[in-house]
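Since the structure comes first, as structure tokens, the remarks are kept for the end.
Excluded from the complex is one protein chain; the other protein chains are retained at their positions.
Now for subunit A:
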């Protein structure tokens, strides 16, 4: 019994000492009582009964005979390490239990293997398990859910980092571009000043200097360096501006159409199209089929 635990579970705290202390000193003794608990020979506990002989007698009474086969008992004793496990450290405690069980099964399995008895469940042995299948389904779905959460969190973190990186890169590019623009303007101003100073006389030299600026090949590009706008599709009447939103709406519309069928537009069936204006004979041929080509390419 370790004497070093001064931080026990609540039911183990030997607060019997406190009961005896005067209530006035309770405030101070609360902090002291933690230390008092470790002294195992406090007053009330001395009266605990410990009838060793009686216990031994009872042990003899209930024990099984000595020569019982090990396969009846299936017990393994595992030696715990020299240091006691801290009760409040959950991870260490569970690790200790786990290693004890693991070690025990190893020893037991080697014994069983020596005896030659079957002890491992074959893959085709189906029998009632202690937890039902529905319960195991729930467990599996919970595990999958947790895994998905973790993966999503990872992805989100990566996306955030990427965005940060991208932002930095973009700011760099912007700075560069601004610098270049400034440089170009400066150089044009300088050239103009030079020309002014040299009195507008030397055309050949000036033109040559001017050429220097535009020989890079990348100065005059519309849109600031190769940014291509996506082309507008010919059937699109929105003018290329409200693209993303209408596409989102389109996807929803397409899904609903595929599920509930085509509802069709509201009241276009009696409007004129190019064909029907030129149709002087009345031309109500096919009804709905004819009216179906009015901008309703769904």
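Simple rule for what comes next: a contact is a pair of C-beta atoms (placed from the backbone, for glycine too) under 8 Å apart; a residue touches a chain by one contact, two chains touch by 3 or more; residues count from 1.
The rule is short, and it goes like this: contacts and distances are computed from a predicted model.
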Listed names "Brix domain-containing protein", "Trafficking protein particle complex subunit 11", "GPI transamidase subunit PIG-U" or "Distal membrane-arm assembly complex protein 2", with the criterion being the UniProt name of the chain not displayed: "Brix domain-containing protein"
Sole contact to the chain not displayed, among A:121, A:252 or A:270: A:121
Residues from subunit A at the interface with the omitted partner, ascending: 1-2, 5, 8-16, 18-19, 23, 26-27, 30, 40, 45-46, 48-52, 54-56, 58-59, 61-65, 67-69, 71-80, 84-85, 87, 93, 96-98, 100-106, 108-110, 112-113, 116-122, 125, 127-131, 135-136, 138-139, 142-143
